[in-house]
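The chains shown are only part of the set, and none of them has been moved.
Going in written order, the chains are labelled A and B, and every chain counts its residues from 1.
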Amino acid sequence: MNPTAPAQASTAERKPSDYRSGRKPVWCPGCGDYGVLNSVFSALAEVRIDPDRLVVVSGIGCSSRMPGFIKAYGFHGAHGRAVPVAVGVKAANPSLDVLLVGGDGDAFSIGGGHLPHVARRNMDLTYVVMDNEIYGLTKGQTSPTSQPGTVTKASPYGSSEQPILPVMLLLAYGATFVARGYSSRPKELAVMVERGIRHKGFSFIHVLSPCLTFNKPVNFDYFDSKVLPLPEDHKPDDLFGAMKLASDPDKLYLGVHYEVDRPSFTERLYPGGVRPDPEPAIDTEALIRRYS
Amino acid sequence: MEPVREFVIGISGESGEGVVLAGEILTIAAARMNIHSSSFRTFPAEARGGPSVVRLRLCRDHVYSLGDAYDVLIAFNEEAYQLHGPALGRHGVLVVDGDPEKPMSTRYPELADRTVYHIPMDRIARKDVGEPKTKNMVALGATSALFGFSREILERLLAEKFTKRGEKMMRDNLNAFMAGYDYADSQIEKQDPFEVEALEGDGFFVLAGNEAVALGALYAGCRFFAGYPITPASEIMEVLAAELPKVGGAMVQAEDEIASMGMVLGGGFAGVRSMTATSGPGLSLMAELIGLGSMAEIPCVIANVQRGGPSTGLPTKTEQADLTLAIAASHGDAPHVVLAATTIRDCFEIMEEAFEIAERYQIPVIVLTDQALGFRRADLPKSLLRERTGRALPPAPPDIVDKARYLRYQLTQDGVSPRSVPGQPGLAHVVTGLEHNEEGKPAYDPKTRRLMMEKRQRKLEGIARDYGSVLRYGDPEPEIGVIGWGSTGGPIREAVQMACDSGIKAAGLVPRLLYPSPNHLIRPFIESCKKIVVIEGNLTGQYAAFLRSQFPGFDPKQVNLYDGLPVQRGDVLRAIQEVAK
């Protein structure tokens, strides 16, 4: 997102626990999202984000309840609309830091139409998607990342659709920072989120975060058997290399797959990336001339 | 012959022929001559061609409708006359492209007792100017000469207009204008009474309703706009796209209307006055997020420029049929506000109210206009802009001593809770579309639910009380009352006056705040009239049905127009006369 606050405001040291809202998460015991929340706390502390200038935006889903657990301004919105809300917050007031969180259904199914556009705009946002390959909150239906053959009440004969590849999609959309983390590797994940936050423009972090209640086969063991580190020789600006790595559904590489520098939305929109202060006055006479 | 200073000009032709440009220039010329005007252009539904017409009503005072028949019709070709001739008044004048040697009246018997001026527009453009595309300027020149427009003002205007289009373009158009002017001046003997006269003043500026909405928003402190193109609302976005960056604001063209609405919620939450603009299909798509704005209590403004529905319907024509949806918008009981602008000036001024209500009551506000308003142009006094700074103070942090006890959704008497915006220290909170307690934490127990539903709903009482404005015209002790809303307001105002002039004790009522309904202002009117007509531009009588639901026993006569054309003062007058019988 390219945080603005540290530059402008306090650079006081912060602890992860400074970002705890005090509300107890409503997730099931063992849910992957706990780990993600902790990584987010660590990353925020590491970057020393000012909680009063931070806005955490989400949609609807188990994972989307996260803003309630973070001490910051929060917007728990509508299913699939986290991205537009976050775009609005940031475009209207670029001096806020905006973190987006949510689930795979929220991000890739009902909200999937917003992704190409937030990426190509290179909006100064960080998006952490907790992928459990299922709709958790609605008690288990397939999501766009569910494996073929997934049996749910709504797919009693096993789903037959090919899952999307989130990292591949974001690469194709022109996102300037694409990473994959895993909720059971919280330290690694925290570093990724931190890098995403520091990245200028749009950063996307695909996080493997199992739902033990409604997607039992896709549990920690399952992910453990599929994750592996990015090849040592992979360069973060190698788009096609990253795409190749993203295309294998059986190998879930962890790390920052792609990172490049491109002007961000607020940079292009506002000179210097900040809203002018004081605000320029309306040139009333010019307007009158235009219409008379 | 006593000159007639107030009349209606129609300019008609094929859409490629520059009809619209000629109309616009004439409108601005009138404004510079301190002549009031009301003008309107229709254009074809498909991108390519088709007939086009501009109607320009000229007056010595500000007017509120487009008038009735044409007094003067400029036809760029015979087909245009065929199409629009029927709308030419009994004593109307026709100015037509053609050869005086082959008079139209021989072919069109209805022209026998009307004045017809033949101007060889095409020939002059082609032969004398050498550029067939300047036909519209020839017509403009002839029109100016015939009806008293200032040659000087027009020449200056044309020079300004074409200066960026290159030397040749400028020369050709000026030449064409002068050729047309000179031809009419020298060859035509004026036989009609229609003639404008310049008045004193520093001139007007002229806005279409869409432009007025955009500038109204700008001067109301709107600094963020997100939208998706749609006819007939796109101009609002286009004006703000040009203006917002100049004042440190931003406009985003979103990927669709749901995204626009989401962005506007984000902007509103961030403490920046934010709006979107759309038309019917977009409003339908925004319904869910309008409910989120209501539930999470986020200020935002949605301008909906109505067009013919349902579905894609009549995208380039007008209707007033989004009212029911605007009031219903969103599942559940989601309190929000619906305003309707009645005139071009109101398009500007109502935006100030819309943003004020949205901010003060932390609530989504829908402003209804329609294609008939959005594309109609009218003169406005320059003071309208000059007396405003157009700055909105950023929301001040709520005055809370013990920040630890800040309750974003505190239960209050008027339903309005203290609100902080991101960046304000120590007042962080999380908003949610789930039902929640005073703190904003999701809560589903029946008691919290009841209290929160009532809190949100209570805001409507204050809004109806503080912003419940209605316009009232005509006889103070009426026999016949006419109620309408939105763009029907102007025609009602004029028709009621005409009815009164003709001896009918008529009055008109045009509420600007439609929901919550300012019943305390509507009731006295209803009770004061013997008979009431509700006239609106839709099939099912949406506002009439709403009023019936508000006033048990209220059973008005309904007049409904739904053919894509704006309700005209003639329609209103006929309705009054009908009831008066």
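Here is the rule we use: a contact is a pair of C-beta atoms (placed from the backbone, for glycine too) under 8 Å apart; a residue touches a chain by one contact, two chains touch by 3 or more.
Just so you know, these numbers come straight off a predicted model, no measurement behind them.
Asker: With each distinct chain shown just once, how many copies of each does the entire complex in this file contain?
Answerer: Overall formula of the complex, using the displayed labels: A x2, B x2.
The rule we apply is simple: only the chains that are shown with their structure count from here on.
Asker: Averaging over Cα atoms per chain, report the distance between chain A and chain B in Å.
Answerer: Taking the mean C-alpha position of each chain, the two centres sit 41 Å apart.
Asker: In their complex, what parts of chain A are in touch with chain B?
Answerer: 21, 23, 51-57, 60, 67-68, 71-78, 81, 83-93, 95-96, 113-114, 116-117, 269-270, 275-277, 279-284, 287-288, 291-292
Asker: Contact residues on chain B for chain A in the complex?
Answerer: 28, 31-32, 203-207, 211, 215, 218-219, 223-224, 226, 243, 245-248, 250, 252, 254-256, 258-272, 274, 288-289, 292, 296, 382, 385-386, 388-391, 421-434, 441-442
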